[in-house]
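One structure below.
A single protein chain has been omitted; all remaining protein chains appear in their positions.
Entry: subunit A
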Amino acid sequence: MRNLMEACCQRCTHTPASPCSEYLLCRTEGPLCHESKECRQQRKAFIDEVTIPSDSPGRQIIVCGGTGCTSSGAANLVDLLNQEITAHNLGNSVQVKKTSCHGFCENGPILHIKPEGIFYTKVKPKDIQDIVLSHLVNQQVVKRLLYQDTAGNSYPYFQDIPFYAGQTRLLLRNCGQINPESLADYLAVGGYRSLVKVLQQMTPDEVIEEVQRSGLRGRGGAGFPTGRKWASARKAAGDVKYIICNADEGDPGAFMDRSLLEGDPHSVLEGMLIAGFAVGSTKGYIYCRAEYPLAIKRLKIAIHQAQQVGLLGSNIMGSGFQFDIALKEGAGAFVCGEGTALQASIEGLRGMPRVKPPRSTEKGLWEKPTVLNNVETLANIPVLIQTGTEAYRKLGTVKSPGTKIFALSGAVTNPGLVEIPMGQPLREIIFGIGGGIRDGKSFKAVQLGGPSGGCLTEQHLELPVDFDSLTTAGATIGSGGMVVMGEDTCMVDVARFFLAFTQAESCGKCTPCREGTKRMLEILERICQGKADLKDLGDLERLCRVVKNTSLCGLGQACPNPVLSTLQYFREEYLAHIVEKRCPAGVCSSLVRYSIAADRCRGCGLCLKNCPVGAIEGEKKQPHTITAERCIKCGVCLDKCKFGAVLRG
């Protein structure tokens, strides 16, 4: 027996062609068909190697192999660690393991030592010797590599760091903990148990009932009740039905789904299998954008592994249930995340939405009843089947049960991936987990839901984050993007950014979205350049209304939201640009003015010497002045002045 998946001895009869119905449980709790201490011990040893229980004699060093840590230099840490470990003869008691993202990328590369749970951040190749010698050999924690908050407190343990302490990592439980390229790892931490439960103890209707009772709502943005979707696909006529996992994740800045796929791909496959069983489908598709090469690689590995042991294929674990999964790579069009466009794309057509109804649950992929679910929705399924509805509903709110993963980014101290129970106030996420605004600046707004969402302000910070509470304020949790903005953000510029995105991504099918977003963008650009007047503002509002009310699909219908919400809460900022030709946040470069405060200027002449275009005049020791017409707004004088006399605004 070389790994957990293999037969323990010749008494095991399982093969994918003639599967043993107890295969999965047997691997983790078995052997079940025969009694053998030796076999049992062998299996337990493999499991301990993955889970590293607290009494484990061996140690595990986890090196984060997520995209963030890899790009900040984690790639060769594994080799260096192995070299050092061999050099110190620790090979037998220490294993090095590369996992996926820990969601704390800003502090990467991350190194995590089990079972003690010491968490090192910003580890450089030169730190490896220290870690091995001091931590592994001399049992001394390397204090300088521990995470430090802005107040200077150090945190040795991962679970105490405020960023993690505030989270409930239910779906992300395995991300950063197991090797995502190993089915054995997933099994060792309890994976595929829900599938076993479903196949052995439940009928398809019971599964659907359970999902309905759990109150799970789709995490792809719309919050549609998952159980209801499954029920209508099950009811729909036809014997060919499809399950599609939507892994297109096109919102700029969002990486929740990518992290799940890279960190725990089997949990998504398990969710799809259960959906297939419940709905009566034998074929699943994962539609993943090609810009996610690591997620695609891991999915391919996971699918292959599941096929190898008969978790995908015909007669899965002897239950008679048949299901297989194909991977379809998308070319990275935001609109292909929309269900009907996604299906067209799988069919080989151009990814353009079609009018609904008919709903996909009646006529979806190739006109067959289809369930389309988001990655995170599917990852919820094994959890809720395993824990049962009652336990599941303990997290979150009555109407939005469970947890939600957010990609927290922007001006917060701790950006990253955070999972929280639904219903937590915004303040808790931004100031508790996120650690507040970076560099001691003040909070201005938070943008939720990406290009389809809106901006909220200080006054909304107590609002609970769930599917319904934010909509009245003009935002939505969308798929989970959360961009925090500090005082130095220009809200017109933010709206312009999102409109530029939606305009470029509009599929071009319908007039209001294709042409309307173009004109909205042009107006916003003129506002940022100080070239707009009040008629433009009226036009902008009318376009928002028409595009929202008349567009064919969700992209067009929701794309005015970033404009509408900033207009609602930051109208005076728009007016400052339009009427006073001024950008209060000092962001819009055409509107920025540089000037010199006469009372602070000592006449040192440093700015004058450095101005590339000779826009500054003044006698030595006399206050200098800037000629606005000549200034090219490069900002050099501001950087050079030692007395803070150059003003920007």
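In this section, contacts are C-beta pairs under 8 Å (C-beta built on N, C-alpha and C of every residue); 3 or more make two chains touch, one makes a residue touch a chain; residues count from 1.
Quick note on the criterion: contacts and distances are computed from a predicted model.
Student: When one chain of this assembly is omitted, its UniProt record names it as which of these: "4Fe-4S dicluster domain-containing protein", "ATP-binding protein", "Acetolactate synthase small subunit" or "ABC transporter permease"?
Tutor: "4Fe-4S dicluster domain-containing protein"
Student: Among A:197, A:514 or A:582, which residue is in contact with the omitted chain in the full complex?
Tutor: Looking across A:197, A:514 or A:582, the contact with the absent chain belongs to A:514.
Student: Among A:11, A:34 or A:542, which one touches the chain that has been omitted from the display?
Tutor: A:542
Student: With the full complex in mind, choose from A:161, A:346, A:433 or A:552 the residue touching the hidden chain.
Tutor: Considering all chains, including the one not shown, the answer is A:552.
Student: Touching the hidden chain in the full complex, which residues of subunit A are there? Just list them.
Tutor: 333, 335, 350, 352, 354-355, 357, 503-512, 514-519, 522, 539, 542-543, 545-546, 548-552, 557
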